[in-house]
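Removed: one protein chain of the complex. Kept in place: all other protein chains.
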């Protein structure tokens, strides 16, 4: 089991394209996206969901710890400008055919 | 990067209102809610989903570690009464305009 | 608060049945499943979502640390064969009526 | 005769698609109607049946007959949970008994809708105000169930609020949408009907058919729960509907209802709630086990009523009314 | 007369279901239309109105009148955000003022659709090319809003791309689907209409009704945001539509539009965007507070227009045109 970083990003669905581009630029091997996430944050409640197209997306990325710095550098400007949050946790990868670390 | 607590709550969607009220009372700055989560727990399978309106919600809260005690004290009675689970992980916040810690 | 392991599995929705069977065989007490998760991984992008029935599921399991070895042994062959990823994090359970640890 | 009615009932698309859904689960097909499509369909059905009922109510007017029927409906909705509670207590604890009793005191809108489609097929008339009976019978059982819990249950913690219970009973989404649509039907009358007709009438049978396909899937998945439920509850879930339908027919005969109205009244008495009441019980009697009250209503009583019950009660009517 | 028009407007199913939705939130019912059903309905409405407009456009042909109407539509869509920007700056910062101004310069397709349903009820004719006006008025305000920000805003970071702004303005899903359906309507004409009619025409009124139920829920949930918004913006959200409708009626009279077209033109001027523009502003003016521009458009201007505005503007037309 290798050490990896688990990065969670919650942001408006309209930012999704920009964020995924930034992730691809960082060189992460994969990510998972859940849509239609509601919530509360600095920019208020997002109860209208897809009605006003202001629903959130929830992105999880597992990556090699060495990529973390670049990833944060790529993502932070987007979140600072358009809103959204980002958190990092330590995790371990179960060895499988595919490995991020 | 500041240390924060990551709290996950999985519970019946009918409890959502009560849980969010409890979170707001605790003073957390934000949360994210995913709906239509199925699963298995003490109260059995929840395969019918929205059909019988017994689907689950998945709530994630990142908060200042100092709020953890109050949060647990506010949420536990609800989960004990109506069912649901709550877990805590350590995480780090990426500095952005908005900060919970 | 007891120490538990938080296991995340992201895989194609067509594997869901097999994975849940494996989890049940391990003896875990519960799990939560989110559907319609898109993403990118070894097997490419999954943008078509439910259209081509190749959408992902996101499974979270909290379990007693002692179950981890068996769980990994049960799940790994499935992921190696059909694709998907699995990560482990340390977490703590908030005492409630129900406890996995 | 009975059997020929059953067969003509079974050979309807909605019932056949219900079987198709059950079959899908039994043969392990991966057929599923993804959320929230079933919810959309159930909102649509409540909207359409409520609106149509309202429009017809305004046409027929509110006579003494109507008043008596509605009164009888409310009384049955209060009486059924009380008497079944004591039967259920033979084998079950107070919480489970009260929750199941409430389930059977309330009604299933889809059973009612299936019965009305069956009547339409057979060209038997019924009145729009029966939808008002449907609406009125949904809530009382929830209140009665809770009174029973408080009378017989162990001393419960006192952070329990009656205002919340009343909200669950009278303002849950099913009751609210049904009553709201009914009132809007009354307000807009014939004119509103015409503009909405292709939507509320044209699609009705098709949506019902599709919805029953999903009901078949859900009911069949619940069948494995019945093992834990035990033979007592399965028997209860078949016999009590017959008894309640019998009581309903007696009252209908006494009030001199038309055969169509009598069937719908019997079906209301016989049916059990698998959406509104379970959701309410989950919040107000969390001590009760949901799989008991959901599975009996959904996997036994619902299929029994739409397959055997409806034609059976109609056969009873043919006997009594002729 | 005014009041009788309001009442006849209110007694329509769509408006009544809008009220029902609002009521559900006020009495704390758990009624909700789960995502993505509202999105399906809004896609359907754009598809149906666009397609129908295209079919009728090809029937009526493109005359000079049509050209003048469309030109006037574009001019109003550019003028409204400019003048409202300066009014808004009295109380608000540049970013919020520009975002709200853009919102009111653009239009609300559902308000337009509700107005056209109202006209159909009253048997007042209107032309298919008004849908083209609807389509043309959606985007310009986004561009104008951004120009205002760049002229008056503090020096912004320069990683801002006009190509992206144009994409947000002209290729956002509402504009794209509406224009695309219109063009397909033009291409397939009467023949395409016939095959699609049960879908695009038959269901139209019903889907609109259901959608307004959800709009009622969403609008009512937004009402609590108005406390933060303050009295200035609430006044703005009621008065500016009236002023804009007045301007629109003046232009319509000047161009000698038919009463039906004049109403639709006034409604376009009076309405504010709560989907396309907010989505665009969120990306292009992230400094502005979304709850300000979404809530005023959704919780004040939209209900005002569909309940009071539409019959009010029609009363104005009866006065001016007779």
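When the chains are written out, they are named A, B, C, D and E in that same order, and each has its own residue count from 1.
Operating definition for what follows: a contact is a pair of C-beta atoms (placed from the backbone, for glycine too) under 8 Å apart; a residue touches a chain by one contact, two chains touch by 3 or more.
Every value quoted in this text rests on a predicted model; they were computed, and no experiment measured them.
Chemist: Can you tell me which of E:47, E:85, E:205 or E:236 touches the chain that was removed from the display?
Modeler: The one listed residue touching the chain not shown is E:47.
Chemist: If the hidden chain were put back, which residues of chain D would touch it?
Modeler: 11-13, 16-17, 20, 23-24, 27-35, 37, 121, 198, 202-203, 205-207, 209-210
Chemist: If the missing chain were put back, which residues of chain E would it touch?
Modeler: Looking at chain E, the ones touching the missing chain are residues 35-36, 39-40, 43-44, 47, 51, 167, 171-173, 176-177, 180-181, 184, 187-188, 192, 195-196, 198-200, 202-203.
Chemist: By the contact definition given up top, give the residues of chain C that touch the hidden chain.
Modeler: 12, 14-15, 36, 43-44, 47-55, 81-83
Keep this in mind: only the chains that are shown with their structure count from here on.
Chemist: Hey, how far is the Cα centre of chain A from the one of chain C, in Å?
Modeler: From the centre of chain A to the centre of chain C is 19 Å.
Chemist: Counting in whole Å, what is the centre-to-centre distance of chain C and chain E, each centre being its mean C-alpha position?
Modeler: 45
Chemist: If you average the Cα atoms of chain B and of chain E to get two centres, how far apart are those centres in Å?
Modeler: Between these chains, centre-to-centre, one finds 38 Å.
Chemist: Listing for chain D: what residues touch at least two other chains?
Modeler: 35-36, 39
Chemist: Can you list the residues of chain B that touch 2 or more other chains?
Modeler: Only 14, 34-36, 50, 83, 89-90 qualify.
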